[in-house]
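Missing here: one protein chain of the complex. Every other protein chain is in place.
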């Protein structure tokens, strides 16, 4: 893959910015010579033709949701409606400066306020902050809230966070960044929280638990009410990782399950695009006892005007420069307004139907370690498929069929995991085709395993060597001359 | 290539349009049953996911200027600046209705007026109409103007149009549609108009001549002043096909060469995109004697206001529903404003330099029938390259190298023609690579002609059978059931 | 100039390579007097930022888009689903040219084939071409085509066509020496079929016509003898209306702007052209056909090119080359997005809302409808007072209304044509009624 540094470094590239219309003195006159850059950054000057062709070519080496099913478990790669992109790009929103006086940004504030209210309704919780900009950022905000809550109660000895062993890696990491230590709770044979093991840990050093509902196996925690009750009774708080909200939105609310903090991934459940890894938005909803600790500022309505409330003395402070990823919030709002109650419920209906339909079919070919009703996703294993064939092989072979592989090797409690989340935006026809290909690959695994080992052969590159990347790290372009 | 008719015909597709907010009576109540459609058109109802994926996939089967050099002779496939797309899409322009009162569309009118003035300056002619929407439409408008002019002078016997044998097919066709007959003038050995042959035809049945300057061999008509003088002296008019303006813009003007009518292809010279075959814009400039005959309405300035002048009693009438392809005109205006005089001249400088550079190199490998200074393009022949190898083979083999072929089999006066127009927006590096590949193909033609005969093998489809298409015409999707 | 990649050093090297000492030398073949006569525009180059600012100023100087249009007459304020714009603006579509090399143009060609199919389905015809410039030139080409087929030298034209349609066919027919004969309209606003002339190559009607009235096509074809029936139509209306093809029309043309194109102050537009298979050889413009590749796989290519000017030169069916390909692509994506169901829905919305407004206006004192024929989404209002003053009042209220001159040109004095699309809300329509009724 040729980089931009290998293209027309000496091309004519002027014409974007105007000539200076004020008398210019030059930088040295204003700043003195020693603040001035002695060496230009090695960023090539390229014509617009070259730039456009370069990035047009690069994008075609990618696979996105617009190219086909993207069944990455835990990531909810649903279709991203085009109207979202357009509402967020309206100049009224896109060109608003965060330092503008409230009276000049009433539209943005109204939208943030109304979205907050809708998210409260979806979560069944009394307050929401839009400041966190990703799921993990929401988790971290939640952990800050836990800390502040216990600080306010003088219970600073509560330093432990309990975590099911199926949890996503960001959960323990977020707890740790917020200064907590982590205790793992093993899953039981049904793939859910081992209640005994949980109870055994519950003492007054426990700040709380972080749960993913449904969990990363795609299984609903049937004992959710028992779990949250037990934690609450032990004086702890319950954090719900909302990555999997797509499976019950419009049907059930975390607030009714005992959640104290719940984070939304707007870039999953509410259809905003993933952008190749971001930006997202990780709104956080909280229960009554935590409301006062939410990040500052909060968006409020005062009579007919919308405003920013900076006067939150108990707040944890800020977790973002301004008010979160506002343009992402606009996309989510656009989506929710279109769906309405009916549409929200249709989302979870179809997400769960699609997953169960695929699970039912694929478990005939692949092993399904936890064979039960799933929610929006399910986890297969490639173990036992054929000797010497790994999940990585299966994934790479899918690429040869023009399909994006599922999440692999996660959750950690399933060996050789294939974590499949179709989402509601895939048609039955697409699901059938996907299943058919996975079935064909299972046959190939036995009859022509080399096809899997060698895969991909039809992608822009063959299988990439991770070891070379790690052993001989090259993170920046190696310019030839100084 | 699967069509949309083979995708999810029964998908849920609602949600674009609102429910009816007025009391609805139903169509039969308003219209009576016999005006109502008895059978729905077979246009499938598809989800947005399906539609987006379908057309995203289809577009990737295309090759555009953004993908690489597109050296289609006579078509000036230059890079299309992105800012053009954005100015034309400004809601102020895009959402203006052509029936709005002039006072509500002053911006569009000002732009059309100012573009008209710039085009007059480029052409060196006193008036311009923006009504024609393509080159051939400009030709037709020009032929209408010829007819009206002679009608106004009572010279209705002037029914013949003279045309060099190198002319583009639209020239004779336009003359014919406007009711003229066509007389071909052979080219001389230098590839230009045979002056003797021309003079022999000049009598009072001649309405005029249509010339392409430089001509379709990419050769400037050195005797242009003699040619136009001779025609004028015989009482005829001179039409200039401006498809090749890119080769002299900013350096010379058709008005100074004796043109009476000159058409611009805004979608060539002035960088507006070709859109897969349109829309274009074919502004027409005219000499003083023809001004009064221009299409109605004309855009005029009256004191500080811009207006449409409908009072043109001598006009040929209208050639378009409204005022031409206004949004295309906006793109061209955006381009010209950026270039200025300096940029316009740089366009022809570099277009001609690029063409001569390539010609010089490629004539060592391919035969150059007219070996002389070229302008923006030149014509090679594949004759003599290798036995049994045609220009079509060379073209298809270029596709295997990821490059769009040149224009082939035109102009008709060169056998097995390869008509190459690089344009100024290609870099020397790109030209070198293009030449190198053509050279490699010449070697292959001798050593492995099957590679050419079999080509393309790396395109989305193999070579398509034109005979099957013609013999067994299928122009609409063959639906299976009624 | 960042649109010209070569730097000075490149240019010098290239000149050396071709043995020239300056760029000027490359222009030695242009006669010196021509070079000497050249005058610059006195236009300084401007940066992208400045030009965007200037164009934004001009766009802002258009007040029309801030107002509520009741304008129609061939171009309408329809809603364009956002996905249409996203897909049509994929650069692989818009930076390609005519698919002369089908193997790397299957995107464009497949869409052309889909478009032809959809237009055939919509109009009820057997074949459609890949587009014409606009509805008016499509109509003019239809007249010329009918004349080529029947050669009577005369074509009858309903007097209730949009003025712009009539202007354009006037020009084309004049040059081609075809006589056009007017057919007047009835009090219902419909073409008066009792007054058809004899010895014509074709009859041209428009439905819905310039008054918004839907023509009575039933049985018309049978009354025409050997003359062809040419119908200009409004494709969005065909979401609910019986298509001209069902009534035996020979050529159906139309303005496709309503299928996903912005109004754009009237251009680019999209000319639709559909006919019967028997007339294929006379069809103007491009068509894509299905074929197979060397491996026998289905694919698409331009075909029937023996009609076109590249091969037949002055004998071609038309001189059209560049057409409205990208507009056709947009229309295809629009139709695929809304589907037959959505098209029906939007057509119904237009119908119901227009009739809601018309019924309310009819009940107002001092207003009547000029015609009582069935209409789709536009209709003509005749005030008892001065139409110009009524228009002024509506414009003062933030609406856009056509000048009464438009109707006067068609012989209907002191009348205003109002168009109502799915974008108009009940509140807006009620405001129209209030203004007309003299409230506020």
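Order of writing sets the chain letters: A, B and C. Residues in each chain are counted from 1.
Everything below uses one rule, namely that a residue touches a chain if its C-beta (ideal position, glycine included) is under 8 Å from a C-beta of that chain, and two chains touch if they have at least 3 such contacts.
Because the structure is a prediction, the values reported are computed rather than measured.
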item	value
Contact list for the unshown chain, restricted to visible chains	A, B, C
Hidden-chain contact residue, picked from the options C:20, C:46 or C:86	C:86
Option from A:96, A:195, A:291 or A:437 whose C-beta touches the chain left out	A:96
Residues belonging to chain B that touch the chain removed from view	8, 10-19, 46-50, 52, 56, 81-83, 85-86
For chain C, the residues touching the chain missing from this view	48-49, 52, 79, 81-82, 86, 91, 422-423
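What we mean here is this: only the chains that are shown with their structure count from here on.
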item	value
Best-connected chain pair, where connection means C-beta pairs in contact	B-C
Most widely separated chain from chain C, with each centre as the mean of CA atoms	A
Centre-of-Cα separation between chain C and chain A, whole angstrom	46
Rounded Å distance, chain B centre to chain C centre (Cα mean)	19
Rounded Å distance, chain A centre to chain B centre (Cα mean)	48
Contacts with 2+ other chains: residues of chain A	8, 11, 15, 47-50, 52, 56, 81-82
Per-residue overlap in chain C, given as positions that touch at least 2 other chains	1, 3-6, 10, 45-48, 81, 83, 86, 91
